[in-house]
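The complex appears here without one of its protein chains, the remainder shown in place.
Should a chain be cited, it is by its letter among A and B, assigned in written order, with residues numbered from 1 in that chain.
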Amino acid sequence: MKQFESFINAIPKLISVIPSTLLLFLGIIGVGIVLGMLLAWVRLKGNTVGNVLVNIYISFIRGTPLLIQILIVYFGLRAIAVNGFGNQNATRWPAALFVFIAYSLNLGAFLCETFRSAYTSVDFGQVEAGMSINMKNSQIFWHIIFPQAARIALPNMSNLLIDDYKALSLAFSIGFIDIMGRGEGLAGLTKGVGAVGIYLAVAALYWLVCKGLDIVFRRVEWGLSKDIRVAQAAVAHQTS
Amino acid sequence: MIFNFEFAAESFPKILSAIPVTLLLTVIGMAVSSILGFLMAMARIEQKKFWSGFSSVYITIMRGVPIMVQLYLVFVALPLAIQSIAEAMGIKTYVDIPPMVVAATALSLNYTAYMEEVFRAAIQSVDSGQWEAAISIGMTKRQMMAEVILPQAFVEAIPNLGNTFIGLIKDTSLAYMVMVMDIMGEARTLAGAGLNYLEAYADAALIYWGLNFLLERLFGIWERHAGVFNRKDVRPAGKTIGRTKVKTAAAGR
Partner (left out) sequence: MSSLIEVRGIKKAFGDLAVLRGVDLDINKGEVLAILGPSGSGKTTFLRTINFLGPANEGTIRIGDIQVDCKQATKKEIYGLRKKTAMVFQNYNLFKNKTVLQNVMEGLVLVQKMDKKEARERSIETLNKVGLGERLDYYPSQMSGGQQQRASIARALVLNPEVILFDEPTSALDPELVGEVLQVMKEVAETGITMMVVTHEIGFAHDVATNVVFMDGGRVVEQGRPTDVIDHPQNERTQQFLGKLSA
């Protein structure tokens, strides 16, 4: 069948795009996490001007579609560069740059909430134990709070990250070539013939990558929870 | 200039007028996905032979594929599917499916997966003792679900329903890719003439932001109002015999 043919044909071409998207994805994760932690820190500090600003920022990111955020970053930065600074080179900046900025800003806002609630749900008794043996505040944070908060945040964060990878499918609207972008390009070349096959290939590959990411995150969660599992095993051993 | 405020101001009301289209798409998507999602949740909870497995697979697929891709798939596949069925029946037609239908279909199918999880979690969060008490006084399954379980589950679900609704509104922004004249569609059309994309999309962003802000508030009110029976600090109004009228349910929190 025609569709099946175009499905098979499309796969290798689509796969070739994946490595670069994953690279960009890693960059977005890195910046997003740092930004998220910074924002969470500001919010946790309490009633400051920073807190208000951060709240507005997060409200905007969560209240508007990612698509619009991408488009505003794209047109906005170009407008500022070209009309504000007279930099005509801006028109040749790669789409990946705008994608990187927009998605990082977006991810940071969502991660802020995740990190904040993970931080506050760490048992305060742990902190008190640290204080009672005269640990410095920074030590308490990095050795006690951070590991436990990270573990609590991980499931939520994995979901956000996987959703973010799927959201890369929007990036072709400003010309970034991810799996969807390549697929659309291919469909354009064939003038829509076999489009179903092409998009099915796109769907299948996204599904595979997401499944792969899911497995990776589960392994990380599993690895981080070693101490809990050891304790659970010990308890089970006692009662039997 | 960097930002054409005049254009932005002029276009604002025009883009605003596209809100009904966005809302219509959202409501349809929500309604259909709620019904299907609920049915799937029940199938999985009751572990009905075929449907339970089908639901699990469906959800895995829907959550692993981006909405954008699903939208395009529906866009290209739906006409072909209908055409094949028509040809099989001997009718030669050219099928042109309205963009709204394409968008509504794709969004509904995708969100069914989320709604299934919302409903399933809500139903399973109802204390098992409630089920036991209902059985022990001889209620039928239908009576039990209608009178005790579902009302409690629904109240549990309201916050998630609100989040999903807002998520859906944001996802409708993709519909303009298939030529739906919603907020985004209107914005793009207006911007196209003079390449004022930044201004038009900034307007659209403000409108989405305002809309979602309002909805968040509304859902918050609904949540407080519906969960009255869960609140320990509230006294029932009026009818109690021999007690003074204390604050009513609505004034709580």
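Here is the rule we go by: contacts are C-beta pairs under 8 Å (C-beta built on N, C-alpha and C of every residue); 3 or more make two chains touch, one makes a residue touch a chain.
Not measured: the values here are computed from a predicted model.
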| item | value |
| --- | --- |
| Touch partners, limited to displayed chains, of the chain removed from view | B |
| From B:A9, B:I82, B:I135 or B:L195, residue that would touch the chain that is not displayed | B:I135 |
| Candidate in contact with the missing chain, chosen from B:S17, B:S84, B:Q124 or B:N230 | B:N230 |
| Residue of B:G53, B:P98, B:P151 or B:G220 touching the missing chain in the full complex | B:P151 |
| In subunit B, positions touching the absent partner | 127, 129-130, 132-139, 143, 147-148, 151-152, 155, 228-232, 234-236, 239-243 |
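One rule holds for everything that comes next: only the chains that are shown with their structure count from here on.
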| item | value |
| --- | --- |
| Complex contacts: residues of subunit A adjacent to subunit B | 59-60, 62-69, 71-72, 75-76, 79-80, 83-84, 166-170, 173, 180, 183-184, 187, 192, 195-196, 199-200, 202-203, 206-207, 210-211 |
| Subunit A-facing residues of subunit B, complex | 1-3, 61, 63-70, 72-73, 76-77, 80, 166, 170-171, 173-174, 177, 184, 197-198, 201-202, 204-205, 208-209, 212-213, 216 |
